[in-house]
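Reviewing the structure listed below.
All protein chains of the complex are present and in place, except for one that has been dropped.
Up next, chain A:
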Amino acid sequence: MADNVYDAIVIGSGISGGWAAKELTQKGLKTIMLERGRNVEHVKDYHAATKHPWEFPHRGGRTQQMIEDYPVLRRDYPLNEKNLDFWVNEKESPYVEVKRFDWYRGYHVGGRSLMWGRQSYRFSDLDFGANITDGHGVDWPIRYKDIASWYSYAERWAGISGNRDGLDVLPDGDFLPPMAMNVVEKDLAARIKTHYQGKRHFIIGRVANLTVPHEGRVNCQYQNQCSLGCNFGAYFSTQSSTLPAAVATGNLTLRPFSIVTKILYDKDTKKAKGVEILDAETNQTYEYFAKIVFVCASAFNSTWVLMNSATDIWPEGLGSSSGELGHNAMDHHFRCGASGRVEGYEDKYYYGRRANGLYIPRFRNVGDDKRDYVRGFGYQGSASRGRWSGEIAEMSIGGEWKDAMCEPGSWSVGFTAFGETLPYHENRIFLDKDVKDKWGLPVLAMDMEIKENELKMRKDMMEDGKEMLEAAGVKDVFTYDNGYGFGQGIHEMGTARMGRDPKTSVLNANNQVWDALNVFVTDGACMTSAACVNPSLTYMALTARAVNFAVEELKKGNL
């Protein structure tokens, strides 16, 4: 076999790309995984993971130089001293904001699997049926039964801890033991259950952190600094989980610094024959050939690859025949909710830093509930004891004051809502050929916004939070809306959606590009609707499912 010919090519090495590589190599396919950025080696390259707080010169904060260098990252928490090397160099890789769009990217092996929030939930049939029910977007070509076993498959390998709560709106999975609620959270959850007669629930978050040793990995040590990389491999990332599995097969070639510039499309066979890459270090162009291509470059970059491919046939790119490529961009809108103070429990505290919180599954527009908007939202939050930083009292300075600040303060609880964003055709990305990145490649322009449905929902996201906390006996409850920039949820979805009809969708039910059946897109780009739950587990399941399908088709000679 020539050194540029493989059975399969995977573009991207994040959550979806890592899964594609694992599944393909384990099924015996010689696979090359192309990553546009540098390599990050497990443990070895987690430079901040073992540092104490005092070993960071600015104690984790942001310098003026960082603020200048990262005009997007600075808009929210990701800009910090500790894991700056996991975030994209914005000067090298700009994009255009027709409307404000916050794009938090990780261009390195592992992608955002290293920094992700790890909350892992299944979509339900309420989600898969949402578009056809209320008429927004197109119908998902799959239902829960089509993906349920793949969710199990993904959970069993990735290691998702959670409780089996038995809720239709949030199907249970194949969980490792759940993390524990603290004593305050337990009591709040019990009160909510009673007050809402089992219609609303505070549950422990379902999270991709191991609560017991799993598949050769160590369980969570409760440091809660996952986004620095975990030397224990206790949370799911490409490095901790899928990459070593792929490497172990002997079938994987990992090529960092490989920017895929286009998929090479053969108009005679109507299939892709490979990809062209630009070596990010040398600027040399190379071609790689394979029977199948998995596009897992992160939602909008996967679409960028398609837009740059087969333009001699379709000026707007591979998959654009539907007119939907680049459209129906989605995220989760959030940054609003409610908080309050919990009285008592002065003799209670906790030990360890739990890398997880509570979750309140969706209850709006479920069953008989009908609102003046469609879809719904869930909440993430927790109860904790305050510390000195939150309680700078009137008593000012001195030894007595210092000693008081060395003790924990009162308990408080807060929840932030994450709402579903509808798939609006006009919310789109497109190539801006006048603006080029460091490598002379055209960049993406972002043109999207939340609309009336989301804005109405945000009122409930605050008020429902307040109502529930008050019902649970929380005092001094206040609501907040810290404002939301599209993309800030770091849950980019859509722009190459799955569907039932090649005229209205880019991908079919098996994530194949309608216009090139040996090209599969299985990351956030494929999403037909967003639901309100964190989406990464769904990418894992869809990717494993699509690889299984692809390999079966290859065996049958159909690809």
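Operating definition for what follows: a contact is a pair of C-beta atoms (placed from the backbone, for glycine too) under 8 Å apart; a residue touches a chain by one contact, two chains touch by 3 or more; residues count from 1.
Everything that follows uses one rule, which is that contacts and distances are computed from a predicted model.
Per the UniProt record, the absent chain's protein name among "ABC transporter substrate-binding protein", "Gluconate 2-dehydrogenase subunit 3", "Cytochrome c oxidase subunit IVB" or "Peptide/nickel transport system permease protein" is "Gluconate 2-dehydrogenase subunit 3".
Within the set A:Gln223, A:Thr253, A:Thr311 or A:Asn548, the residue that contacts the chain not displayed is A:Gln223.
Touching the missing chain, out of A:Glu343, A:Glu407 or A:Asp501, is residue A:Glu407. In the complete complex, the residue from A:Met181, A:Ala246, A:Ala338 or A:Met540 that touches the missing chain is A:Met181. Mapped onto chain A, the footprint of the missing chain covers residues 52-54, 57-65, 179-183, 185-186, 221-223, 346-354, 385, 387-389, 392, 394, 396-399, 402-403, 405-409.
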